[in-house]
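One protein chain is absent from this view; the other protein chains keep their places.
And then subunit A:
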Amino acid sequence: MSPRVVFPNKILPYLLVAPQLAITLIFFYWPASQALRQSMLREDPFGLSSKFVWFANFKKVLSDPNYLNSIQVTAVFSIATAAVAMGTALLLAVMAEKVIRGRGVYRTLMIWPYAVAPAIAGMLWLFLFNPSIGSLAYGLRWLGINWDPLLDGEQAMALVVAAASWKQISYNFLFFVAGLQAIPKTLIEAAAIDGAKPTKRFWTIVFPLLAPTTFFLLVVNTVYAFFDTFGIIHAVTGGGPGKATETLVYKVYNDGFVNLILGDSAAQSVILMVIVIALTAIQFRYVEKKVHYG
């Protein structure tokens, strides 16, 4: 048991937490309850007529093939983004360990992309791969690839995955570097003396010892891919072609703010809220408790 702080009077502790409570109530509970209410209403954009429909909006959303499609899109997008972002970051972090001269400069440069806003990152990649003016698109065509992300759904997906993971590599890199530094050198040296090659040393010693970091990053990257990539998708594909890159978050925006179907959009955001709560619970339960550091 952690030691309990004892306050001299009963009101003071409540006063001290009041600001935090107020912020949570105003910026989380109030909008969340509004979303919940809206999700059970069916009304016109101007709110001139509204009808309470219980869970009809949820039923409609969950039976909509487009919604199921967007779940699938989100799954593919999140897994691909997390895999690419983490894999590349791990490779770079391991390589950075081997750099002796200018290690600081190298690491600083690696962290830069994290400071770029998602929409800007999206625009950057959009320009590089724009079928008519992009320099990298020109290169792809020269290689004989029929590059047309405007019509080819898979290429569009590849493009948003590349942009989204590129932005997240820096963050992952930082954590992997820190994780690598925490691994005792003696273990690696002992293995080297026993004759284990670098690859063997990595997979049998470094990688398992990095597991806590990897698991933490997996959760963070999944949350990032789910909720933080709206700007990139909005700038690069707008959910197209067809509905090939319409993720759950993008669909909430599209149905609510473009198509003005507030009930459906609210129902979708409530479903997303449940997913966030689940992800956060997993993170607290497993990352904070089961994983031991060091």
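Going forward, a residue touches a chain if its C-beta (ideal position, glycine included) is under 8 Å from a C-beta of that chain, and two chains touch if they have at least 3 such contacts; residues count from 1.
The rule is short, and it goes like this: contacts and distances are computed from a predicted model.
Chosen from "sn-glycerol-3-phosphate-binding periplasmic protein UgpB", "Small RNA 2'-O-methyltransferase", "Carbohydrate ABC transporter membrane protein 1 (CUT1 family)" or "Carbon monoxide dehydrogenase large chain", the protein name that UniProt gives for the omitted chain reads "sn-glycerol-3-phosphate-binding periplasmic protein UgpB".
Only one of A:Ser78, A:Asn254 or A:Ser269 touches the absent chain when the whole complex is considered: A:Asn254. Looking at A:Pro113, A:Pro212 or A:Gly238, the residue that reaches the missing chain in the full complex is A:Gly238. Even with one chain removed from view, subunit A keeps its contact list with that chain: residues 42, 44-49, 130, 132-133, 150-153, 238, 240-243, 254, 257-261.
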